[in-house]
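Take a look at the following structure, please.
The complex is shown incomplete by one protein chain, all other protein chains being positioned as in the whole.
So, subunit A:
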Amino acid sequence: MLTYTIRRLLLAIPTLLFISLVIFLLVDLAPGSPASQIPLTVPPEVRMKILESMGVNEPVHVRYLLWLKQFFVVEPLVLIDSTFGTAFAEGQQRILSWQSRSPVFDIIVERMPQTLTVIGSAYVLGVLIALPIGIYSAYRQYSWFDQLGTFIAMIGFSVPTFFTGLVLILIFAVELQWFPSIYDTSLKVTDWDSFLAQVRQMAMPVMVLALYNAATISRYMRSSMLENLGQDYVRTARAKGMSERVVVLKHVLRNSMIPVITVIALGIPTIFGGAIITEQVFRVNGLGALLIGAIQGSDLPMVQTLTFIFAVLIVLFNLIADILYGILDPRIRYD
């Protein structure tokens, strides 16, 4: 398992390099330059100077290599510096946003908590709802519970999140006025009241995303359970006199979780993608909103870096999913 993991990690390097190149070139082809962010009143010579200092006039391969170095060397060093108080990254040029001129990673770190609290809790909630529903639907296949679950799941993954989001805003924010329609990023949880306010402003985006995630994952759980409920070893467990609880929640569930956990792990990076839309709808000032803003403002370094971070997450969670599979299924030996 260890050698397998190491081999996979080594293999991930060329994959990621290739992805980074594609992302960099694609984004680089897009129109837009930092020049547009400099006020027109600035004289042309000064303008050129500023651009030069940003390295914009270098040929594309030089800029790509610089960006790579900044992503993989400088930024990790900055992280080490800020944790241990060292000064490895001193004097090194960091990736700068064209829009705000501050380091891209500082902005990302600032926006991360919003995305993690809203999107992360929606995902966890979605999984927690999905698993019992999937298990029980499969155990009572074609019961009214199962039929209702199927119906809601159909709605959950066929209706786009921006639509459910808008419907919720109309009902709960505009009509009933239970929840605020705009997410207040500056809210700090200090006491019970601010905690309640935080819960209320999270409620709708979390509900929308949780419904979507629960819909997909509960379907996976259900079909995986159904597949295993028909297996011979289930009959063996019953023939041994095991209670239905042990048969379903030990024998069947343990087998059914193998593909489902993989799906859950693979889904973690994609929730950031889903976040882009939901964050727009509910005005959550997170990473999704950051990306949209950067695209609109032609902030190429920000777009490149964010997109590449998503790519790294996808590759990473693919690896994690494979390793989990090997841990959960004793038949699989990677070495």
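Observations on the structure shown:
Simple rule for what comes next: a residue touches a chain if its C-beta (ideal position, glycine included) is under 8 Å from a C-beta of that chain, and two chains touch if they have at least 3 such contacts; residues count from 1.
By our rule, contacts and distances are computed from a predicted model.
Not shown: a single chain whose UniProt protein name, out of "Anti-sigma regulatory factor", "Alpha-ketoacid dehydrogenase subunit beta", "Urease accessory protein UreG" or "ABC transporter ATP-binding protein", is "ABC transporter ATP-binding protein". The omitted chain makes contact with just one of the residues A:R7, A:H61 or A:R235: A:R235. The missing chain, though absent from the display, is touched by one residue of A:S20, A:T164, A:N255 or A:T278; that residue is A:N255. Contact with the chain not shown here comes from a single listed residue; of A:T15, A:N57, A:S102 or A:S243, that residue is A:S243. Against the chain not displayed here, subunit A makes contact via residues 231-233, 235-243, 246, 251, 254-255, 258, 328-331.
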